[in-house]
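A single protein chain has been omitted; all remaining protein chains appear in their positions.
Our next item is chain A:
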Amino acid sequence: MSTVAEKILARVSGNKKVMPNEIVMARVDVAMSHENADVVLRSFREIGVKQVWDKDRIVILFDHRIPAESEKSAITHKRLREFVKEQGIKHFYDLREGICHQILPEFGHCRPGELLVGTDSHTTTHGAFGTFATGIGATEMSGVWATGELWLKIPETIEVTLCGTLKQYVSAKDVILHIVGTLGADGANYKAVEFTGETIGRMSIASRMVLSNLSMEMGAKVAFVVPDDETVSYVKARTSKEFKVIGPDPDAHYCKEISIDVTDLGSQVACPHSVDNVKLVREVAGTRIHQALIGSCTNGRLEDLSTAAAILQGKTIHPDVRLLIIPASRKIYLEAIKHGFIETFINAGALILNPGCGPCLGAHQGLLAPGEVCIATTNRNFKGRMGSAESFVYLASPATVAFSALTGAITEPG
């Protein structure tokens, strides 16, 4: 009778069964914060508890402003390093590891059937492991640090079934941009999404994470890919903790069911200044670009770098373009070096940045001037997101970004 969201929230709230719109008190399995742990810390001190509820369930890491781009960030980092020591927080990843939404799965913190909360809206990414993963505010997180609990409303669930085989150069990014464009920026507000279907079965873990990551941009509270054997072996290789895969009941109730055949899907692009302003790449082909970016928690993984390297191999990017490459983690960076991708990028004229968020949030490392255009594999193109409020950000797949970097204009892959 129940969806994945309902079953996991019943488990973590100690109920047999829960219904949509019910509010429950839930026990948190993993609580993640990046640099905004500093805001959490302020409220935590205000509550007046001396010790966090469980030092082994809190994850703190630095990825948004690394290395520190200002004295203010340096002080934030310093204060948090001291807090981590003071509390004995075990899972702390200083600026050498990479982006939170890659580090959590890489280090075995995403386990099927668990409740994971993070002070970052794209925490939905971890639904790709069958984890109930959602973003929360800093004030709420201080409550979690103090008590290990928070209240959650049971969401209704939308089921998205994908069938068919993707064409060459069309990827999970194109699929989810198409879905966000169709359902709209609030198409899944407050809802859970369950991705299913034969196409997903053939997708890599990295591609499934792209679906869950961008589901945030249609308001989803959580976005599951039900774990299969591949998920289970990925997770088992990274954690010794026991976990239980939770799938939907065959007669689960969905508030909406959507089926998409991806066979004829073309490359997609989200145009300025909203993620649901989605068009076919060919409709905006020829738009001049100044910057191209491959990276972020959406598309900075090995398969993304591999796609881009294959396209850029032996070629040189357009002289008017800055191409920035940001591996999502140190491990991915090392793998990319081993495979020769990094050498290919450097030869092509790209700049390799340290694993982290880079300019995605507009803090540093490659901001845009008024009138400039960037095509990026990231997940947000709001006005001013990556620098000037008069700049323009287009969101696309790694293949589209790589081809566009070569020609200096938005280009249909192929």
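Just so we're on the same page, a residue touches a chain if its C-beta (ideal position, glycine included) is under 8 Å from a C-beta of that chain, and two chains touch if they have at least 3 such contacts; residues count from 1.
Here is the rule we use: contacts and distances are computed from a predicted model.
Can you pick, from "Cytochrome c domain-containing protein", "Zinc protease", "3-isopropylmalate dehydratase small subunit" or "Biotin transport system ATP-binding protein", the UniProt protein name of the chain not displayed?
"3-isopropylmalate dehydratase small subunit"
Decide which residue listed in A:M25, A:I337 or A:A369 touches the omitted chain of the complex.
A:M25
Of the residues listed, A:N36, A:Q87, A:T139 or A:N354, which one is in contact with the missing chain?
A:T139
Specify the residue from the set A:G201, A:G219, A:G266 or A:G408 that touches the hidden chain.
Candidates A:G201, A:G219, A:G266 or A:G408; residue touching the omitted chain: A:G219.
What is the set of chain A residues that contact the non-displayed chain in the whole complex?
Given the touch definition above, chain A has residues 21, 23-25, 43, 46-49, 121, 136-137, 139-140, 142-143, 146-147, 151, 153, 186, 189-190, 219, 221 touching the missing chain.
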